[in-house]
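Moving on to chain A:
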Amino acid sequence: MMYYFFLVISIALVITALLSIYFRDLLAAIVSYSVFSLVLTVLYFLLDAPDVAIAEAGIGAALTTCIFVIAIRMTRRREE
Partner candidate 1 sequence: MSAIVLYVTFILLLTIGIIALLFKRNLIKIVLAFNILDSGINLFFIALGYRENAMAPIFTPAPLDSVITMVLPTPQALILTNIVIGFATTALMLGVSVLTYRNNNTLDTRKLRGVEEYD
Partner candidate 2 sequence: MNILQVEYLHWAPLFWLGIFIGLAVVVVIIGKLFFRNDYNTVDQQSLPFYSGTSNSLLQLITASSLYWGFKHTLDAYFLMIKRLFISDVEDFIQWFIIIVAGMLLILTGVLW
Partner candidate 3 sequence: MIKHVPVLLVAIPLLAAFMIPMIGMVNRTARTVVGVIALVMILAASYYIAGDILVHGRILYYMVGSSNPEMLTEHGLTFPIRIGLKIDPFSLFFIIMTTTLVLIFYVFSTQYIEENERKNYFTVLFITMVAGMMGLLVANDLFTFFVFLEILSISSAALVAFRTERKHPPYAGYKYMFVSAVATSFFLLGVAFLYAQYGSFNIDYLKEAIRGTLLDKIAIVLLIIPLAMKSGVVPMHMWIPDTYSEAPAPISAMVKLGSLICLYGLFRISFSFGMSHAHVSYPLGVLFIVFGILSMFVGVTQALVQKDVKRLMAFHAVSQVGYMLLGMGVGLTVVKSGDASFALFGKVAMIGGLLHVVNNALYKGLLFLTSGVMVRHFKTRNLDAMHGLAHYDVFTTVVFMIAALAISGIPPFNGFVSKIIIYESVFQYNPVLTLIAIFVSILTLASFMKVFYSAFLGMPSSRRPMEQPVLVKCSMFVLAVFIVVIGIYPQGILKAIIEPAVNALINF
């Protein structure tokens, strides 16, 4: 039962990671990374690590995205 959960979530992880590398629009890449972090949070929760899940949700999904967006705002949005 858990195996299928892990499989689905792993596929989602790899896809979001690939997408966040693939997008040349940095904002899209970062939104994709945010989704990646959220999926990782769910995975941590399924792996019985609620402490890590809360930290990943707070830091990985929210704050990292936030500072990335600020950094992009100060530089430029697209890769050249």
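FYI, contacts are C-beta pairs under 8 Å (C-beta built on N, C-alpha and C of every residue); 3 or more make two chains touch, one makes a residue touch a chain; residues count from 1.
How these were chosen: all candidates are chains of the complex that A comes from, given by their letters.
Values in this document were obtained by computation on a predicted structure and should not be read as measured data.
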Neighbour of chain A by the touch rule, complex-wide, chosen among 1, 2 or 3: 1
In the complex with candidate 1, residue positions of chain A that touch it: 2-3, 6-7, 10, 13-14, 17-18, 20-21, 26, 29-30, 33, 36-37, 40, 43-44, 47-52, 55-56, 59-60, 63-64, 67-68, 70-72, 74-76, 79-80
